[in-house]
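Let me begin by presenting the structure, written as structure tokens, before commenting on it.
Yeah, one chain of the complex is gone here, protein chain that is, but the others are all in their spots.
The block that comes next holds chain A.
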Amino acid sequence: MNEDVLKKVQSNPKFKELVHKKTSLGWQLSIVMLVIYYGFTLVLAFSPSTLGAPLAPGMTMTVGIPVGILIILSAFVLTGLYVRKANGEFDQLNREIVEEAQK
């Protein structure tokens, strides 16, 4: 990358917008995942009986089972959200930045 292209990209307001949007979405979703997972770990460590309680009176299935499955699903859903946003909106913005830089 030469100095000229670098300057053009950096001064392009669309680049600032891309950086802001991509970075904040990435961090927000990471924090959501970390909170879900470490929240789960803390419940395991300090209050395991919460997860061991029956889902409904008389049931064998415990609260922990659907919670565990939901965490697995949440990982998949979060990646899906990010990919949709990044491969659509962000990549469009990115294409414009690259084109404008090469003019």
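Rule of thumb we're sticking to: contacts are C-beta pairs under 8 Å (C-beta built on N, C-alpha and C of every residue); 3 or more make two chains touch, one makes a residue touch a chain; residues count from 1.
Assume contacts and distances are computed from a predicted model.
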Protein name as given in UniProt for the chain not displayed, "Cation/acetate symporter ActP", "Formyltransferase/hydrolase complex Fhc subunit A", "sulfate adenylyltransferase" or "ABC transporter permease": "Cation/acetate symporter ActP"
Touching residues (missing chain, whole complex) on chain A: 1, 5-6, 9-10, 15, 18-19, 22, 25-27, 29-30, 33-34, 36-38, 40-42, 44-46, 48-49, 51-53, 59-62, 64-65, 68-69, 71-73, 75-76, 78-80, 82-83, 86-87, 91, 94, 97-98, 101
